[in-house]
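Quick one: structure below, then a few questions.
Yeah, one chain of the complex is gone here, protein chain that is, but the others are all in their spots.
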Amino acid sequence: MTDWANILINAGLTALYLFLAICVGLLFMGIARKVTARIHNRVGPPIYQNFLDVGKLLAKKSNIKHNWIFDFAPLFALAGVLLALAYLPMGGYRLLSGDGDLILLLYILVIPALGFALGAGASANPNAGVGVMRALTLMLSYEMPFLLVLLSLMIYYNTASLTTLLEKQMHSVWAIDVLPISALAADIALQGMMMEKPFDIPIAPHEIASGPLVEFGGNYLGMLMLYSAGSIVVETSLFVDLFLGGGIVLNPAVYGILAYVVNYIVWFALIFVVWMIAIFINAVFPRFRIEQAFKFYWKWPTLIAALGLAQAYIMSVILGVSV
Amino acid sequence: MTPENPNPLPSIIPEKDWKKIQRMLSKRSLWMVHFCTGCGAMEMPPTMTSRYDMERFGIIPMATPRQADLLLVTGYVAVKTLKRIVRVYEQMQDPKYVIAFGSCPINGGIYWDSYNTIKRLDKYIPVDMYIAGCMPRPEAIMDAFLKLMKDIDEGRADGWLRYKKYYEKYKANQRRVFKRWDE
Amino acid sequence: MKEFELFVGPQHVGVTGNMMYHLWVDGDTVVKAETHVGYLHRGFEKLMERRSWLMNVALIPRICVPEPDVNEAVYAMAVESLMDWEIPERAKYIRAMVLELARLSAHLLAISGYAGTIGLYTIPQWLIGDRDYILDLFEQLTGARVYHIYIFPGGVRWDLPNGFLRKLEKVLNYLESRFKLYDDLLFQNKIFFDRAPDVGVIPKEKAIEWGVTGPNLRACGYAYDVRKVDPYAAYPDLDFEIPHYPKFGDFEVLGHGCDCYSRMVVRRLEMEQSIRILRQIIKKIPDGPHTLKLPNPLAWKVPAGYAYARVESSKGEYGYLVISDGGKMPYRVHVRGPSYTHGINVIEKIAPGLNIADFAQTAFSLDVCPPDIER
Amino acid sequence: MNAVGIFKELGIEYEEMKVKGNKDPRYRAKVDPEKLEDIILKFKNNGFRHFVALSCVDWIKEGNMELIYHLFSYDNLEDVFLSIYLPRDQPKYKSLRHLFPQIETYEREIHEMFGVEFEGNDRLGEFILEDWEDMPPMRKDFDTEKYAKEKYGSVPLVEEGGEKE
Partner (left out) sequence: MEIWSAFGIFVLVPLIGALLSYLARKYAVYLGLIFALVPAIALYPFYGKEMSTVVNIGVKLNLAFDVTTWFFMLMLDTVALASMLFATSYVRKGEGGFSTLMLLGLAGANGVLMARDFLTLYIFWEMMSWSAYILVLRSSGEYARRYMLFAVLSAYLLIMGIGIYYYYTGSFLYSAASGIPLSGWAWILLFLILGFAVKMAVFPLHVWAPYAYRSEQPFVAFLSGGLSKLGTFGIFMAMYSIAGVAILQGFGTFRSISLFGYPFAVLGAFTAFIGTILAIFQDDLRKLLAYSSIGQLGYVMVGLGLGTPLAVGGALFHAFNHAFFKAILFLGAGAVIYRTGKYRISELGGLGYRMPFTFLFVLFAIFALAGIPITSGFISKWMLYEAAIEKKFVLIAPLMLIASVGAFLYCFRILYGVFLGQLDKEHENVKEAPAPMLAAMALLMLPLLIFAIFPGWILKWINEILTGANIGTLKYDTYAYYSSIGGADMLVFWITFMLLFMISMYLFTRKRKVTKVVDQYDNYLAGETPPYVQLHAAHNFYKPLRDTWAPLLRYSVDRAYEKFVKFFIEGFEEIKKMYTENPQDYAAYLGIAFLIFLLVGWWLL
């Protein structure tokens, strides 16, 4: 029966981590608003503002929907992003990442986006259609460097499992120290993945009135806000897990519960830094047009990522470095 | 259409407190529709930006009425705009609030004899808060926001309930000045 | 079935004020555009016929909200033409000062609006914050932030308050120090270079024929400015340049002119010129009365006749055709706003072929102000 | 050629308008509606390439409508106002939108506000007003105050016990 106890404890911890992740995401959104406001010479809202916003949206008294497919968006978006969070080690805690690897995670990441796109498409609003088209095109754009980056990591560490990747980084050095070129490409790709400027093309309010979000309100928008809170954590945390050792500074096998606490704090600090970089870039750039974004991503970051891949390839295959 | 079910789940929070929480939340996060209906919109950019910064109170402009709770009728309302205002207002989701800017929506203001502006806005949609003056300064707008928050907190900002209650009357009035799109 | 319809406005972020562009879009390219106006129609021209000559002074600033002073100036000039009044020198300088301040504030608004359309939200925040210093000056001068009702036939309402020019000087210094930041953030931004040049091009040879005026015309390479071609107020005595298309000074010349990029750079350079003009005014402003001795305001007798006055507003040529039949009220006033052509005729012609991502920036770069279209 | 020269060549009487404030001379001339198109073309070919505005004046006492075509020359720095008069009860004129494209917009507005028909302009129709059923509002005999009182003043208040204002 110990097995069941283990599973239950794991499930409980996973739920806790997921809850924390969503909170962290909302907090990050608030911090981003505050920081952006300071860049704007403003006071800005309190950093807990986004909790209030989500609360308000979920508590709104009425909703509209166009048809039953409209419901796909909030359901798939939130469930999908939680699922992605569950497969992502956070603060050194592996959650379910032992039971699925990077490729699975990569495809899980699509579930919320696809659900969101379905709901947006079902609104029959052309703004939403164009927004989703832009989002998908953007996805094709940034995935090119990002996949090369993932490949370079998988080749260098000879694993597709995030757990193993973290373990290997814990025992040697962080991946950013050995594969800095790939890390750079990944960070550029991350900007597009998080749809921060200059890549916030899918939701450009001046052009397509917030794009896919155009018809969502009330409960629906609240759920989507939770989704975007979660996806902030997914994306920043993915970068931290891939390149910054997942924030593991203490080996849990040695330090036990203390390690989890410390690692969580370090992880939090690291994703905060990654998020802040994105926010600062966000504040000082206009947005690209979508085809410019596509050309940009398939040019410079792809080149950088290809260099990183070449480095990983040379180190692992030709020089035979094994980590 | 799903029938309204006031309390289907056993709630930890009593209904009264729940309402209070809800009001507390909606007053702290008023999202306004980005709609420049009239010249009062000129003082919106200063209100939004670094000098007055209404985001301090959680008020941000939203691109579409579906996402928003607060409609600012900024100044005089031409008949053509009124039709759009009503449309936008009906597309917003409950609870929703209306603030009318300046003298013109109160009694016509300087356009009291114009053939194309309606004189009293509250004949066509319920208004929760008026700001007098032409045009209201950002300070006045901020003051209105704070007063509206207080009203929401105390349950006095019930325009959206009134609109439901007197919907047919409002609609009849609207029909007197423009052709409604849904008939 | 090929195109879908997209409504940009009236309730839309990507529209200047309250108007509507009805777009037919294929993929993401605009195939056809129609402008719809009338959302702000108050019947000014009708109302002015019902109000006395002096009462109208209070009404007209409301025609164009971002830059109300040009209305006052142009109305005053038209009435002065009919009355055959020559206003005092000091009033001319004060008028030029007010108009330049108004231009500065309108350009700050236009640039911030434009930066918003390409997604640079920091610029609006800074510029509109800085614009408030100008509004403070107005407040000190006239008592109001937006509708000043300061310039009126015969001069200006009252003289400059004490210490106003010193404060003006301070604000100008502050603004000038901020220009570098704007340049770093917007006018020298790589993505701005990628997006703005050769977008929303008005054919150069058609520009005058289409009635394009103001900065939009200068962006096409014509150095035409009402302040030079039909000078008024104190402008003949002041020294300034007309920034136009290839003469961009320190700014890079990108694209082939007549595009969003040139229009914005012209506006940016005009702000520098405005500051230069204001500095000269501070130095040169003569003493003397600020207004003529006016007859009984309730019983102005304006001789019958036609008068046309025009002023360079931040958006282009602003003119009033005032017709008097010798009565207490104007017989007819026709307002010629610059946006009338920019907002309807020009944009309907240049929109086909635009990407919808560029539509908002084109509309904002033309700086269309709907209330002066429909009045 | 400047405006005076053109007027003399065409044999049109003109008057100079009073200008204070601005510096450029303005000339006003009454022309034959039949010849207007040619005259405008003549001006256009002689540097008057900026079509400033098309205004309409309702001379109710005289019983006619005045259309003022306003041109400006950036070369000579002169304004020219060409007036034509149409009968007020059935104002009708041909569209000149092929000369300057923005004339189309002015014609749409004048059609709506004064009820002048422009033959050849297919975009006449609802432009600024919507659902308008009364007479064109800019005509002198349209009483805007009475209209406003009747239309908006008569709308009842909505709230319980709400009566007319």
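The chains carry the letters A, B, C and D, assigned in the order they are written, with residues numbered from 1 in each.
Rule of thumb we're sticking to: a contact is a pair of C-beta atoms (placed from the backbone, for glycine too) under 8 Å apart; a residue touches a chain by one contact, two chains touch by 3 or more.
This structure is a prediction, so every number in the text was calculated from the model and none was measured.
A.B. asks: According to the contact rule at the top, which chains on display are touched by the left-out chain?
C.D. replies: A, B, C
A.B. asks: Just to verify: which one of A:D53, A:D101 or A:E167 makes contact with the chain not shown?
C.D. replies: A:D101
A.B. asks: Any idea which of C:D26, C:E169, C:D184 or C:D239 touches the chain not displayed?
C.D. replies: That would be C:D26, which touches the missing chain.
A.B. asks: From the listed residues A:L88, A:V274 or A:L309, report the one that touches the chain absent from this view.
C.D. replies: Per the contact definition at the top, the residue touching the missing chain is A:L309.
A.B. asks: Looking at the whole complex, which of A:Q169, A:N219 or A:N282 touches the chain that is not displayed?
C.D. replies: Per the contact definition at the top, the residue touching the missing chain is A:N219.
A.B. asks: Which residue numbers on chain A touch the omitted chain?
C.D. replies: Residues of chain A in contact with the hidden chain: 18, 58-69, 71, 74-75, 78-79, 82-83, 86, 96, 99-104, 107-108, 110-111, 114, 117-118, 121-127, 129-130, 132-134, 136-137, 139-140, 143-144, 147-148, 151, 154-155, 158-161, 164, 209, 214-215, 218-219, 223, 226, 289-291, 294-295, 309, 313, 316-317.
A.B. asks: If the hidden chain were put back, which residues of chain B would touch it?
C.D. replies: 1-2, 4-9, 35, 64-66, 83-85, 87-88, 91, 94, 181
A.B. asks: Go through chain C and note every residue touching the omitted chain.
C.D. replies: Residues touching the hidden chain, for chain C, are 1-5, 7-12, 15, 20, 22, 25-29, 355.
What we mean here is this: only the chains that are shown with their structure count from here on.
A.B. asks: Going by the stated contact rule, which chains contact chain A and chain B alike?
C.D. replies: C
A.B. asks: Using the touch rule from the top, point out the two chains with the most contacting C-beta pairs.
C.D. replies: Maximum number of inter-chain contact pairs occurs for C-D.
A.B. asks: As a quick test, compute the distance in whole Å between the mean CA positions of chain A and chain D.
C.D. replies: Here chain A and chain D have centroids separated by 60 Å.
A.B. asks: Would you mind pulling out the distance in Å between where the CA atoms of chain A average out and where those of chain C do?
C.D. replies: Here the centre of chain C sits 45 Å away from the centre of chain A.
A.B. asks: When you check chain D against every other chain, which residues touch at least two of them?
C.D. replies: 128-130, 137, 142, 144-145
A.B. asks: Two-or-more-chain contact residues of chain B, please, as numbers and ranges.
C.D. replies: Touching at least two other chains: 34, 49-50, 63-65, 80, 113-116.
A.B. asks: Report the complete set of touching chain pairs.
C.D. replies: Chain-chain contacts present: A-B, A-C, B-C, B-D, C-D.
A.B. asks: Touching residues of chain B toward chain C in the complex: what are they?
C.D. replies: 33-39, 41-43, 45-46, 48-51, 61, 63-65, 76, 78, 80-81, 84, 88, 110-111, 113-117, 134-135, 137
A.B. asks: Residues of chain B touching chain D in their complex?
C.D. replies: 79-80, 83, 108, 112-116, 118-120, 122-124, 126, 162, 166, 169-170, 173, 176-179
A.B. asks: Under the stated contact criterion, what part of chain D meets chain B in this complex?
C.D. replies: Against chain B, the touching part of chain D is residues 128-131, 134, 137, 142, 144-145, 147-148, 151-159, 165.
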